[in-house]
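Got a structure for you, written out below as structure tokens; questions coming shortly.
Coming up: chain A.
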Amino acid sequence: MKKLLTGFAGATVIMAALGVGIAKADDIVVGFATASSGFMQAYDKPAQDAAMIRIDEINKAGGLLGKQIKTVAADTKTDRAEGAKAGLEVIDKGASLVVVSCDYDFGAPAALAAEAAGKVSFFLCAESIKAGIQGVGPHSFSASVLAAVQGATMAEWSYNKKKARTFYRLLDTWTEYNKGICDGFDWMLPKLKDAKLLGQDTFKNEDTSIAAQITRIKSLPQQPDAIMLCSMMPGVVSAVKQIRAAGIKSMILNGSGVSGGYWLNATPDLSDFYVPDQGSVYGDDPNSAVNDFNKKYKAATGGEPSSQYVYPGYVMIDVWAKAVERAKSTDADAVVKELEKMKDEKTLFGPRTFTSTLHHQNRGRYLITEVKNGKPGVVDEWTISEAIPVEYLMKK
Partner candidate 1 sequence: MTALLQILFDALSLGSLYALAAIGIALIFGVMRLVNFAHGDYISFCVFALLWPSIEATAFVFAGQLPPYLLIPVILTVGACLSMLSEILVFRRFRNANPATMMIASFALGFVIKYTLLMLFSSRPKSIDLWPSLSLPVEIFDARIPLLQVITIVITIVILIALVAFLKRTRFGLEMRAAAENFTMARMLGVRANAVILLAFAISGMLAASIGLILVTQTGTVDIQMGSSVMLVAFIATVIGGLGSLPGAVVAGFLIGGVSVLMQVILPFDIRPFRDAFVYGAVIAVLIWRPNGLFMPRSAKQRV
Partner candidate 2 sequence: MTLLTIDAITVNYGRLIALRNASLTLSQGETLFITGPNGAGKSTLLKAIAGVVVPKAGTIRFAGLEIGGWAPEDIARRGFSMVPEGRHVFGSLTIEENLRLGVGMRVDKDAAERDLEHIYSVFPMLEERRHQAAGVLSGGQQQMLVIGRALMANPQLIAIDEPSLGLAPKVIDDVYAVLLKLRDTRGLTLLIVEQSSARATMTGGRMLLLRGGEIVLEGDARELTRSDALKAAYFGYGEQH
């Protein structure tokens, strides 16, 4: 018992020593309450690296409001309770921007802590409408585009450019993100004349076999033109592999969750497979500045961006810094006000709009990547004809 308490006291002394703020008064502090270990690490780290690149650029160009941007970090361990601690920790260290985990579920605890402290929080790449005002509060934003936009984009694009008329909807019920893709698809489909849903089914990401679901598709009297596959890593690879193995040839539409070519060696002959991307990681982006960024990213981290989810990190610092410049202050309310004035604000990876009711993108330009014989390449670009209404998204 005695030993225990001594050990405990020792630990707290160490904690206290570290807990003391380390930032200088004339620095602007950006706090990363993200995962540097556990499941989310693989998603948070790349986006965080991209954010660091933008911070570096800003610092090299003379800083923000004449001050240098300093960063502090705390590990969420991909755990919600730890996430709240990490949020509190970076706030303690003086962060005026709290960057939280890529996923809404894992980022929310830290974002809520920031909200309570009156700080601006940014989700690295969360794509749920809750990542913002609706799920955290008026000081919270997301740097990415809503998942629903991805589903809607795929439906409208395939209808217009690929003459897809019959669809099948296959939803992996694992995450809100997956459901979001299908929500956008559901919203768009009735707007497309003559487009028909032949059927729908669900599976679980961890299902080792989706044979029963595939059998259901194959027993349809008519095979669909396109399958809207609302899923994500890792289950989606297995699903795609099994769909093609069963001889189903319909084109497969996806969310950005399958962006990046790193997993395609599982399905070397994959074709008729379409993915919405905010920017191309394949080196063929129509905007050469994106290709330049990819080189910069490689120089900084040693590897090419693995998927489009690297990019929102860069966008995040970009728009936030612009807002700070315009507000001439890091004060949360002033920055939020400036952010909300942004309408189709140009960024390297598509325009960004924030309003007083939505701190997320309910419409956005997407590159369309086609996988052909196992090789991905950008083939088109699409922006949905109208923004998805916030009310629709909230009802979901």
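Throughout what follows, a contact is a pair of C-beta atoms (placed from the backbone, for glycine too) under 8 Å apart; a residue touches a chain by one contact, two chains touch by 3 or more; residues count from 1.
On the choice of candidates, all candidates are chains of the complex that A comes from, given by their letters.
Predicted, not measured: the structure shown is a model, and the values here were computed from it.
Asks: Chain A in this complex: which of 1 or 2 touches it?
Replies: 1
Asks: Per the contact definition, I'd like the list of chain A residues that touch candidate 1 in the complex.
Replies: Spelled out, the residues of chain A in touch with candidate 1 are 37-43, 78, 173, 200-202, 204, 206-209, 211-213, 215-216, 218-219, 233-235, 237-238, 241-242, 244-247, 260-269, 303, 306-307.
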